[in-house]
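The following block contains the structure, expressed as structure tokens.
In this view, the complex is presented without one of its protein chains, the others remaining in place.
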Amino acid sequence: MSQVSFDAAELAGRFALGLRGDGSARVRGVGTLARAQAGQLAFLANPKYRSQLADSHASVVVMREEDADGFSGTALIAKDPYVAFAKLAALFEPRPLRTPGIHPSSVIDDSAQVDASAYIGPHASIGARSRIEAGAVIGAGCVIGEDCVVGSASELVARVTLVARVRLGQRVVVHPGAVIGAAGFGLAMEAGHWLNVPQLGGVVIGNDCEIGANTCIDRGAIDDTVLEEDVRLDNQIQIGHNVHIGAHTAMAGCSAVAGSARIGRYCLIGGGAGVLGHLEVCDKVVVTAMSLVTSSIREPGEYSSGTPLMDNRSWRKNAARFKQLDALTRRVNAADKES
Amino acid sequence: MSQVSFDAAELAGRFALGLRGDGSARVRGVGTLARAQAGQLAFLANPKYRSQLADSHASVVVMREEDADGFSGTALIAKDPYVAFAKLAALFEPRPLRTPGIHPSSVIDDSAQVDASAYIGPHASIGARSRIEAGAVIGAGCVIGEDCVVGSASELVARVTLVARVRLGQRVVVHPGAVIGAAGFGLAMEAGHWLNVPQLGGVVIGNDCEIGANTCIDRGAIDDTVLEEDVRLDNQIQIGHNVHIGAHTAMAGCSAVAGSARIGRYCLIGGGAGVLGHLEVCDKVVVTAMSLVTSSIREPGEYSSGTPLMDNRSWRKNAARFKQLDALTRRVNAADKES
Partner (left out) sequence: MSQVSFDAAELAGRFALGLRGDGSARVRGVGTLARAQAGQLAFLANPKYRSQLADSHASVVVMREEDADGFSGTALIAKDPYVAFAKLAALFEPRPLRTPGIHPSSVIDDSAQVDASAYIGPHASIGARSRIEAGAVIGAGCVIGEDCVVGSASELVARVTLVARVRLGQRVVVHPGAVIGAAGFGLAMEAGHWLNVPQLGGVVIGNDCEIGANTCIDRGAIDDTVLEEDVRLDNQIQIGHNVHIGAHTAMAGCSAVAGSARIGRYCLIGGGAGVLGHLEVCDKVVVTAMSLVTSSIREPGEYSSGTPLMDNRSWRKNAARFKQLDALTRRVNAADKES
């Protein structure tokens, strides 16, 4: 890896940031405010960490204008230092070399189409009638089944499975172990045995979506499962068949949405939270971690369920009383009536 | 893909369904009642959707006899329209071509046996003493370790791992990313360090089971982990070592059963629900989503834990009071005694 480096003035110019201090201060990597060394770029976004500024060894720090007053080092001034940092840090991100072409160990069906500018890694396989568009990256060990599309500049990092009828838009990133387009969990009981309901739909994933490691998105039963553009899914998530997720919604790790539920735009679903099947959640809803959505949500806002963490002894006492809560309430109601 | 099509009379005959309307009405695919187009077959099972019937463009609709009165279109009459639909829809399911044979990129141990009618896909590997029976499908990227059996007509869709001593019955379907037969989580503490307890058992999976994407089933410590016939596991499920699951039980996504627990027959375990280790759950138990089973269940019925979803402000107030619930109950008890 050749090591890139930039000076502060260059960075200010490239990203239209303000500059305070020494424009020739040179950085060749990033660090946290507390642990950065000379030659590194750090950022201050959360006021909580302001006290770390004076002692930081970072050569350049991205911050808000108001934080720069009295700072003796070199600062890049941004309205949103976290956004600015995200862009700056990308300059230092090591990107594995992906020369366009098809690795000889991969197996491509005769009816599949692979753009000449795409990269197909070792031990990948691509099934009938699937199409890999310009600049797409199919990492090592990916399995793409039948009738799939990987849009231009999308990347399947490694060991991703697109089972069947999965259409990814442009610039979609899918992390290792994710499984998209497996048959949804559709069962009918007949004479004491389960009967599989065929899952004839597909999955449609909009531009700029990100799908985390080991996350699953099942294909639809009849219509498709849909993620609109810029949906961000963390790791270990389960999305059932025929779910519809609105644009710009982000879901944290281990959350799950059961079949046919509809989540709005700009929602934030906390880690381990669940949404039951066939519900509707409107735009701009926040569900806190490990909460369970059991009925549709029609008003934007923050929603929660669960009980607070306690030492186990206290918890046991209170939890036992939860079993009597209805009875307790009735007794208090009755006493009120009497008095 | 050649496109299949059938007329209503043909379908009625094949599946012993009643027919109302035009027996020559032709369908070449399926749709939902609300969105089906001409040439598609739809179904009406849930009375909730009855109002969609009049406006549906479906050419043929499967329904109960009582729903057909006054319906002007073509109907197939079934006692259980969902079961009938499942069978009808299977006619239209695109099935990838799996010509029997072993893909040249796969790696088969000399001591493994593969039936001549089985299909072994690209980049699959099969370990020592394992056996693949007639008509089985081993999809791309599957890893089968030592001493495994894949029963006849079973299918590992793609990228499935059978680690060691895993025996699948007939017609078992395993979805991508599932890991069956990994070493169970058995630890003993010795002098401040963890010591692994060897996991010498295997996994036995009965006929007609289905294992979801990225689901894990660990192998037993001494005896085997067992799923009886027709057990249906959704995605992202965790089954610990030496668990025993009775026939026809279905578990929804992200649920988990800890080591040595025993689940009965015909149980339904909701999404994200958990069962602690060494417990017994009898037949015909329903556990609702995200509930935790903390003691054995001896009576069939429906069981739940958790609290309802609220707006976060209300939730915070009520949740804080949960910490005082025992004290509150004691105060009310004391007041009752006084009065």
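The letters A and B name the chains in turn, as written, and every chain counts its residues from 1.
Definition applied: contacts are C-beta pairs under 8 Å (C-beta built on N, C-alpha and C of every residue); 3 or more make two chains touch, one makes a residue touch a chain.
The model shown is predicted, which means the values in this text are computed figures rather than measured ones.
K.L.:
Touching the absent chain in the whole complex: find that residue among B:52, B:117, B:207 or B:318.
P.N.:
The single option touching the absent chain is B:318.
K.L.:
Residue-wise, where is chain A in contact with the chain that is not depicted?
P.N.:
The list for chain A reads 1, 29-32, 35, 80, 82-83, 85-87, 89-90, 92-94, 96-97, 103, 105, 121-123, 139-141, 157-159, 175-177, 208, 210, 212-214, 230, 232, 234-236, 248, 250, 252-254, 271-272, 289-290, 306-313, 315-316, 319-320, 322-326, 328-329, 332, 335-336, 339.
K.L.:
Just checking the interface: what residues of chain B touch the absent partner chain?
P.N.:
Residues of chain B in touch with the missing chain: 105, 107, 123, 125, 127-129, 141, 143, 145-147, 159, 161, 163-164, 177, 179, 182-183, 185-190, 192-198, 200, 214, 216, 218, 222-223, 236, 238, 240, 254, 256, 258, 272, 274, 276, 286, 288, 290-295, 301-308, 310, 314, 317-318, 320-322, 324-325, 328, 331-332, 335.
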